[in-house]
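With one protein chain removed, the remaining protein chains of the complex are shown where they sit.
By letter and in written order, the chains are A, B and C; residue numbering begins at 1 in each of them.
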Amino acid sequence: MQSYPPIGEQLDDVESAREEGRRKMEWALQHMPILRELREQFAETQPLAGQTLGMAMHVEAKTANLVELLALGGAEVAITGCNPLSTHDDVSAALDANESITSYAKRGVGEDDYYAAIESVVSHGPTITVDDGMDMVFAIHEDHPELVDTIVGGAEETTTGVHRLRAMAADGELNYPVFAVNDTPMKRLFDNVHGTGESALATIAMTTNLSYAGKNVVVAGYGDCGRGVAKKAAGQNANVIVAEVEPRRALEAHMEGYDVMPMNEAAAVGDVFVTTTGNRDVITREDFEAMQDGVLLANAGHFDIEIDLDALSELAVDEYEARDGVRAYELADGRRLNVLAEGRLVNLASPIALGHPAEVMDQSFGIQAVCVRELVEHGDEYAAGVHDVPDDLDREVAEIKLDAEGVEIDSLTDTQAEYMDSWSHGT
Amino acid sequence: MQSYPPIGEQLDDVESAREEGRRKMEWALQHMPILRELREQFAETQPLAGQTLGMAMHVEAKTANLVELLALGGAEVAITGCNPLSTHDDVSAALDANESITSYAKRGVGEDDYYAAIESVVSHGPTITVDDGMDMVFAIHEDHPELVDTIVGGAEETTTGVHRLRAMAADGELNYPVFAVNDTPMKRLFDNVHGTGESALATIAMTTNLSYAGKNVVVAGYGDCGRGVAKKAAGQNANVIVAEVEPRRALEAHMEGYDVMPMNEAAAVGDVFVTTTGNRDVITREDFEAMQDGVLLANAGHFDIEIDLDALSELAVDEYEARDGVRAYELADGRRLNVLAEGRLVNLASPIALGHPAEVMDQSFGIQAVCVRELVEHGDEYAAGVHDVPDDLDREVAEIKLDAEGVEIDSLTDTQAEYMDSWSHGT
Amino acid sequence: MQSYPPIGEQLDDVESAREEGRRKMEWALQHMPILRELREQFAETQPLAGQTLGMAMHVEAKTANLVELLALGGAEVAITGCNPLSTHDDVSAALDANESITSYAKRGVGEDDYYAAIESVVSHGPTITVDDGMDMVFAIHEDHPELVDTIVGGAEETTTGVHRLRAMAADGELNYPVFAVNDTPMKRLFDNVHGTGESALATIAMTTNLSYAGKNVVVAGYGDCGRGVAKKAAGQNANVIVAEVEPRRALEAHMEGYDVMPMNEAAAVGDVFVTTTGNRDVITREDFEAMQDGVLLANAGHFDIEIDLDALSELAVDEYEARDGVRAYELADGRRLNVLAEGRLVNLASPIALGHPAEVMDQSFGIQAVCVRELVEHGDEYAAGVHDVPDDLDREVAEIKLDAEGVEIDSLTDTQAEYMDSWSHGT
Partner (left out) sequence: MQSYPPIGEQLDDVESAREEGRRKMEWALQHMPILRELREQFAETQPLAGQTLGMAMHVEAKTANLVELLALGGAEVAITGCNPLSTHDDVSAALDANESITSYAKRGVGEDDYYAAIESVVSHGPTITVDDGMDMVFAIHEDHPELVDTIVGGAEETTTGVHRLRAMAADGELNYPVFAVNDTPMKRLFDNVHGTGESALATIAMTTNLSYAGKNVVVAGYGDCGRGVAKKAAGQNANVIVAEVEPRRALEAHMEGYDVMPMNEAAAVGDVFVTTTGNRDVITREDFEAMQDGVLLANAGHFDIEIDLDALSELAVDEYEARDGVRAYELADGRRLNVLAEGRLVNLASPIALGHPAEVMDQSFGIQAVCVRELVEHGDEYAAGVHDVPDDLDREVAEIKLDAEGVEIDSLTDTQAEYMDSWSHGT
């Protein structure tokens, strides 16, 4: 299977692809000040010298700047996509042109090639894995347990991936340390809230030519992604409805001023539905049956399992492309339910999708980079299992970002620091 | 010049263009409940029978549904574009296929053809003009004053067009009645505030893959469009800065919680600039000189004169396409200023632009339709000059919309109506 | 009846009242930069020399600074309250101590004394009237038509007052010019939206010790006051419901993202109700019957007629003071409906009420002051009837305010001004 080739060997006009890919990367880099700062540092200090990185991520311009940063830091990198529809071939080609990088990512590959590409990455013998959905961790544990001994550790980007890793760790089946990059404040709050929030809504609006003002926008799930979507939709004058199964999150949404109700009740009044739960079957047949003509259904969670498309297909009497990136399912009584991007992650899989904004990925990838550095420098101090990103790394990236934005802040004075440490001061 | 041909005679594969245009129109119509209701009414009552409409508008899917509605109402329609970059050829072709409609709009035409197309429309001998920027009114007054006698009246869609019509009327040079559709609440508040606000920002985000959270977004002009952009940017967690020359508008922006400052001061701190003034030279050489590397410059006003691109070209040592729809101007010290859509109306002229959202255009076009009906039925009651949309027409459209959205409201009771009319009640 | 005496002759310890009143006035003045600037100008130029002002307004610290400014400008002033519950006796006493001012305003007077006080003001023979609810205009037209000849004009502060004046003018019964201060942007947008919005909600919260987060706040009327209440309630995380009879306003509220519904439907789900319509019987018996236990009912419109308290009393099996400023009406099934401030203007009549914030009154009163100056200087140029505040006066006050806030703005360049005036520029 290792015979699956790098993209450079698959494209017809690889040169122009590389050039276009490079142009995309430069644009992104212009808006990624954290990576720019870390490029200088990594190029100087070569912290990753001698390491081999196995990566499975969305291969587009922003990720590519992380990949290149890691290569600049001294690593050999092998990478493939983590979603068949999110790869930009030109960017993949631009990366693959770098001597220290081999990219197998290709858009639109079938299931066999998808896994063959992962195999090809694994064949490089990674010492560190960097994942966006834990495909790499899973492939190694399932099919190449022999590699575990030489692996220093890994880093995982997504809510869903971390969730699954924790389950794996709980079962005693995770055999090297993995940083839960997703869970660290610098990632979670910005990437999920602002990144998913803004880009999912902008993608939906620009795929459909519709607006949010006065619309009932139903957000399924009130985790970080869900609250980002809710907040940005309300900020564009939608009337936000939240469907959530966890009572404290539901209460939080209620106290924020949103309507909170079961999905089936929301189904009857919603105009736009965005799923962000990380769970399956969030919108089901009985919900479709309750919906109004012309609704939009989009998923902003990791996998395409949140909207039950099989049930929808069964229910529909006709299906057609109503618009690029929009599939209409027509019900027997003429109502049309419009599904965006085949129910896949809308801000990655829609035809016009660009993924998360560059600046928020800058923060996430800054964390990834320092986590990889940490694994090289102190990987032996971490036991097998899921680890929080060390506080000082998270903080380091925040400081780089504030500095890049020209934001100055105060420091604690000695008296204040002492006060915070003490407990013996009276009223 | 009347020899400029309809689009149907210009395209190679006119059949497939028509089909694609029709698909676009159907998608839009699905989200334009006001036009759907008026289609039924107009088809039934034929209020425009015997009229010839001369139109110059952005020819894309939403406008096309207005055009078709007017034709359904009994009119012959001749139409061309009001901006060389905003025409969708497929939609133009789909319209042109209608027996009652001739469309001359074609994307990317040069100046000569642009005006030749207007001439072709005029050659139909319109009895009513419908404008989006007053090109049609202007062409008739300047070059075909003989037509004025047979013209019942006109309707104008934009802030800029109405502004110029009022100036023309003040000079005694407007020779038939024109409805200021732009100024009527049902148009101004929704189209300008919500339509421009949401679509300009979504277009910028999806053209650049950038986000608004934490950005300094500078909005030039705090009219309806400006306050829409400001409100929706703040709603996506931008720090909004307003530049405005009118003290009361400036104060209003200040009281809303925005930073208000002169443009040159804003230039030094802004990340994204959106002009909405309807005036020229809003961002000038001294502003460019003060700007930071990587800024985005976009125009959401009608004409491409708000950002002084000539001055920017002079200042730049290099210019290149940084990305589709983004032209980078590199200054001597390496700073890159990125202009979107050549400084033209960003939500229409950007490569991925879709124009205003369907629902807000539904409201504007609903007004246009009832205004055209009013001109036929009562045009002789209006003197030459600019007229407000009659209150009852505006209200009629609001009622259709509320009804379509399923929103019920109360009516005044007789006692309440009487109270509101009286003035003799004590404390 | 002219025997009704000034407050200085009615209080026991007038000295300490004056001192306390003066302290209140100084606090307000500290936060009224427009009046501070105009004090200097008026004291210098004496624009009101020789005039006698007859005023009926809420006599509290902020108004008092307007009154004193007018006196500083050279006028003799006679004033009384425009609402029996809004007078602060100490402030009234402090004013009355000024040689140029006679104040008859006293808190809690009965109906007879209320009108006797108005009579006393009229007995001074005003040449200009300044009203907050048109009591003074009405008293003169009804009972002292002989004064009309010597009156230069008037100024009216409130929505309700202007509404009634327009009705009076429409009937041909308004016999001198009155400036509709309420309608001018500088007043309407700030006083109504921000002033009423913030102070009504803060008063309700501090009268009840309740919060808005997660509450259903029902706003009756979506005029300027209503949208202020709605916006500030949503800004405190309420779920806002709007009840409105005018379809365009209703649609505007809907497009803002609020729930819009008939009052009786809102009654069943609301937690807090705020009326802002200026009309009567907005909340009625059938609404009370639908309400939940523990609801709050408050009025932010001018008169105490919006909540039908007679019907509520009839419906209730028990009534008691649940809390200072809160009267509970207990229904037969135990539900308690809590009415604040007896249904009077809650931000003036609640026990802890302070009226509108000082800064927003600063803007309204700045307009009043320059309008009074205008009447002296150009009163003869205005016909009997209701007049808009001249644009340049409104603008003058905005400029003073921006200057006081340290906000700088650009001016139009000559080229820009010329462009705005022209209409002959092409696309």
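We take it that a contact is a pair of C-beta atoms (placed from the backbone, for glycine too) under 8 Å apart; a residue touches a chain by one contact, two chains touch by 3 or more.
Values in this document were obtained by computation on a predicted structure and should not be read as measured data.
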From A:Met32, A:Met261, A:Val274 or A:Leu348, residue that would touch the chain that is not displayed: A:Met261
Residue of B:Arg23, B:His254 or B:His302 touching the missing chain in the full complex: B:His254
Residue in contact with the excluded chain [from C:Asp96, C:Glu244, C:Glu359 or C:Asp394]: C:Glu359
Positions on chain A contacted by the hidden chain, ascending: 82-83, 114, 133, 135, 163-165, 167-168, 171, 185-186, 189-190, 194, 243-245, 247-248, 250-252, 254-255, 260-263, 265, 278-281, 303, 394-395, 398-399, 401-402, 405, 407-413, 415-416, 419-423, 427
Missing-partner contacts on chain B, residue numbers: 213-214, 234, 237-240, 254-259
For chain C, the residues touching the chain missing from this view: 23-24, 26-28, 30-31, 61-62, 190, 194-195, 197-199, 201-203, 205-206, 208-214, 231-232, 234-237, 293-294, 322-323, 326, 336, 352, 354-355, 357-360, 405
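Criterion: only the chains that are shown with their structure count from here on.
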Mean-CA-position distance for chain C and chain A (Å): 53
Intercentroid distance (Cα basis), chain C paired with chain B, Å: 38
For chain A, residues contacting two or more additional chains: 213-214, 234, 237
